[in-house]
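Note that this complex is displayed minus one protein chain, with the remaining chains in position.
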Amino acid sequence: MGLIKPLLYTLRELFRKPVTVKYPYEKRDISPRVRNIHTLNRETCQHCGICARMCPNNVLKMKDGYPTADYSRCSFCGICLDACPTGSIQMIHTQEHNIVRAHSEDLYMELLNPDGTVYNPEVASIGQDETNEGGVF
Amino acid sequence: MTHEVPEGVNPRDIASVLSWVKGSSLWNLHFCFGCCSTEIAAAMMPRFDIERFGFAPADTPRQADVLVANGPIARKIVPRIQRLWAQMPDPKYLVVIGACPMSGGPYQGSYNIVTDIRDVLDVEPAAFIPGCPPNPEGILEAFIMLKNRIKEGSYGRN
Amino acid sequence: MCVLRIWIGDKMLADSLLFKLFVFPGTVFSLVVVLFLFWWWRKVGAAIQSRYGPKHVGPAGTLQTIADVVKLIAKESIIPEKASRWFWFMPVFSFVLSFLFLSLIPFTDHWVILDFDTSLIMLFAVMAIEPLLIFLVGWASYNKYGLAGAERAGIQMLAYEVFLALTFVPIIMLSHSWSLVGIVYAQGVSPTWATPVAHTFVNRGVWFAVVQPLALLLSVIAVMMAMHIKPFDIPDAEPEVIYGASTEYGGPFYALQMLSHFLMMFLGSGLIVSMFFGGWEGPYLPHVAWFVLKTLTVGTTIMFIQHSMPRLRLSHMMEIAWKKLVPLAFLNIFITLIIMEVLGWV
Partner (left out) sequence: MAEIEKITATPETLVDTALGLKKAGFTFLEFMSAVDYVPKNKVEPGANRIDAVYMLWNPGTNEQKMITVPLPRDNPVVPTVMPVWEGANWHEREAHELFGIDIKGHPNLSHLLLAEGWNDTYPLRKDFKVEEVEIDWNAPTSKLAEGEPERVYHFAVQHPGAHGPMGFDLLLDGNRILDAESRIGYVHRTLEKLGEQRNYYQNILNMERGCIMCGMPYIEVWARAVEELLGIEVPEKAKYLRLIAVELNRLSSHLIWMGPQQGGDFSYMPVAMWAMGDREKVLDLLEALTGGRITFAYIRPGGVRWDIPERFREMAEKNLRYLESRIPVYEEMMFKEPIVKERLTGLGKLTPQEAIDIGASGPVLRATGVAHDTRKDAHIPIYEDLGFQIVTQTAGDAWARGMVRLGEMKESIRLILDALDRLPPGNSEADLFNRKAMPWMKVPVGETYAVTESCRGRLGIHLISDGTNTPYRTKIRGPSFSNMYAVEHILKKGSYLYDIPVLIGSMDVCPADMDR
């Protein structure tokens, strides 16, 4: 009897819809607390460099007065958020911001703007589609 | 339309068929040495199910195509990684997942950690996916990137 | 000497031995079936595990197994330095051997490559050689885990070989035939072909699944044991001996082993269909289609059991085989004897 009952459970499972989220084609809901990439409010940033000093993994480095991130080192722990005295640095998650790169050099990048767009020193911001450069989708 | 039409594959061009085939059947070596291995397990299991794309685990290096570097490289494990890589038949690919194999991640500055997988294996990885650990979607994207790079011919010997 | 006759038709190419060997039911057809079965196996497993399985490579993932096999064949074939020089030979030989098995299975009484009065004995012989080959595969690879897996294959053969034979005894008693075609006829199936082989059989007019449910159960277990199907896949238990005998085999060698494994799975189901489910009998559809359909149904059932069961411990498997299944098989023989005596079926 003990042998039959598991078979009944598996038989029942055979006719159920899979729980799979067909990822690239459909996406699951992700909590807003997930930390996947940094953003920096460049208006309130005080150029103090505390985030860079506090980062245990040496991810953040100061360049032209603003922190830049080397994502090959990042653990996404958010200690830089706690350390920032003005709260300029934040971490966000959007599905488009899964960082996947073919070359390790591409992992070194400027922090995004607070609205999730790419920061460009010359132009204030460029379009959303540019954020995916080097990514898969 | 959720199945991948073999785009750019010309049935008369054996090379393009082969590269499509190689990209569609990537078996990663079942070799866990870090936190990210739990997320690789999660990616294989029902919620994400990377077998949809033909990515499956292989238990012995002889049958594997992909070595997924998924954890901190302690000095003790270095010869084992090199040996496993040597045991894998060509063509073989390397995917780097998480911060540890790229830079030591949270363990940089430790006396027992090799900070870069490229010092150990002398191969250029196909895809880098940062995170500690990255979520399973990220791992799936890394595999798809590897697949696309094989298809394009921009990675690996064909 | 066995009466070995091959039927060759007068006109049609389809009747020639070459066609049977290389097209149907030989190489081409069996390759297609094997690739389909591999895909289907993964799909059934995935459904039980509440996921999709291969899905995006080709429509519903149907090209997945083709991609897998082509990739494996295209890969580098590594022969370990210390391996025997017969390393490459063993998987090839075991693949060829599974075709010997194929030639004995009657798809119909016409679509059978080898048919003679005592084909069941030859079938047992072929089934007994297979684990020996696996043993040689493991030995040739000069790998500790390969050898451990080979050893287990040998042990498992000791467990199932005896009661496999005992299980089929009641069927032979009932049908008075040592030939698979004869056994199918004995289940009340009318011959579709003027048979040149004088099959001796007694027509019982009923599927043996009905009169011999215990033998059906035992033979399904025996076939699963012989084909190394979970819960009896002890010789290639990943957590224990990695891939057992095929640990060192990658690339084309592994592709061959995989193909022969699924071919054997198909043929094992075919054997059960011939023995218990009236072979090719069925209305409306062509006979061959019925046979394949029945075989796939039995195969799917086996897959279902395989995917929903844990693996047995080695010693537990021996215990079950010798202390439970062999006595059961004997019991079945006696029950059959008594019933045959009472009903006057002798």
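Letters A, B and C mark the chains in the order given here, with residues in each chain numbered from 1 onward.
Basically, contacts are C-beta pairs under 8 Å (C-beta built on N, C-alpha and C of every residue); 3 or more make two chains touch, one makes a residue touch a chain.
Treat the numbers as computed from the prediction; the structure is a model and nothing was measured.
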| item | value |
| --- | --- |
| Chain not shown, its touching partners among those shown | A, B, C |
| Selected from C:Pro231, C:Pro252 or C:Gly299 as touching the chain missing from the view | C:Pro231 |
| Of B:Val21, B:Ala56, B:Ile77 or B:Leu146, the one touching the omitted chain in the full complex | B:Ile77 |
| Absent-chain interface as seen on chain A, which is shown | 2-3, 5-6, 9-10, 13, 19, 30-31, 33-35, 50, 54, 56-57, 75-79, 82-83, 85, 93 |
| Chain not shown, touching residues in chain B | 29-35, 37-39, 41-42, 45-47, 59, 61, 71-72, 74-77, 79-80, 84, 106-107, 109-113, 132-133, 135 |
| Those residues of chain C which, in the complete complex, touch the missing chain | 45, 48-51, 144-145, 148, 151, 230-231, 233-234, 237-242, 307-316 |
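The rule is short, and it goes like this: only the chains that are shown with their structure count from here on.
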| item | value |
| --- | --- |
| Whole-Å separation of chain centres (CA-atom averages), chain A against chain C | 51 |
| Separation of chain B from chain C, taking each centre as the mean of its C-alpha atoms, in whole Å | 36 |
| Centre-of-Cα separation between chain B and chain A, whole angstrom | 20 |
| Per-residue multi-chain contacts in chain B, two or more chains | 2, 46, 49, 52 |
| Two or more partner chains touched - positions in chain C | 46, 49-52, 55 |
| For the chain C and chain A complex, residues of the former touching the latter | 44, 46-52, 55, 304-305, 307-309 |
| Chain A-facing residues of chain B, complex | 2, 46-49, 52, 99, 102-106, 108, 125-132, 134-135, 137-138, 140-142, 144-145, 148-149, 154-155 |
| Complex interface listing, chain A residues touching chain B | 18-25, 27-28, 34, 36, 56-58, 70-77, 95, 98-104, 106-107, 135-137 |
